[in-house]
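Quick one: structure below, then a few questions.
A single protein chain has been omitted; all remaining protein chains appear in their positions.
Take a look at subunit A:
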Amino acid sequence: MDALINKRIKQVLKGDQSAYSDIVSLYQQKLYQVCYRMLGNRHEAEDIAQEAFVRAYINLHTFDLNRKFSTWLYRIATNLCIDRIRKKKPDYYLDAQVAGTDGLDMYSQISSSDRLPEEEVERMELQERIQYEISQLPDKYRTVIVLKYIEELPLQEISEILDMPLGTVKTRIHRGREALRKQLGNL
């Protein structure tokens, strides 16, 4: 896999733009998934995941071929997601609601401080509820929980993606798990 990817990267660097489409094919599902779970909105996830691939393309010459390409890609994508989450302003949510494509989207528009009424939360379908609870996590816990339990990445890789000591990743995962447990109450 890494040999194939490195071959494609070299082709792109030599000027063969079409070789990049193979790279996109291989990682698009993973990257889109992470962005969707981070942002809770298909429209935004698509935009940010595409932006991540574009940034990776532009900066491809800085990628160290001895490293794992997916780690580098995840890093670009999670940084973009966190930027987007932090830039969100309350008036943005009104626009997002119009652009949204399904019911799951509306939960991303509620900032994590204000929870919906409990009876409304209990009426949710499982998948709706999962996304809602993830979106309620503060972004530093949300990132590690998504990478660990949705992407199922090893802690060491998460530490490389986030450029953070392994100990910090563990602490965040511990706190993220506790925060989720409290949110879920007696599930």
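The rule is simple: a residue touches a chain if its C-beta (ideal position, glycine included) is under 8 Å from a C-beta of that chain, and two chains touch if they have at least 3 such contacts; residues count from 1.
Here is the rule we use: contacts and distances are computed from a predicted model.
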item	value
Missing subunit (named according to UniProt) among the choices "Allophanate hydrolase subunit 1", "Anti-sigma-W factor RsiW", "Tryptophan synthase beta chain" or "Acetyl-coenzyme A carboxylase carboxyl transferase subunit alpha"	"Anti-sigma-W factor RsiW"
Touching residues (missing chain, whole complex) on subunit A	15, 17, 20-21, 24-25, 28-29, 32-33, 36-37, 42, 45-46, 49-51, 53-54, 57-58, 61, 126-127, 130-131, 133-134, 145, 149-150, 155, 170, 173-174, 177-178, 180-181, 184, 186-187
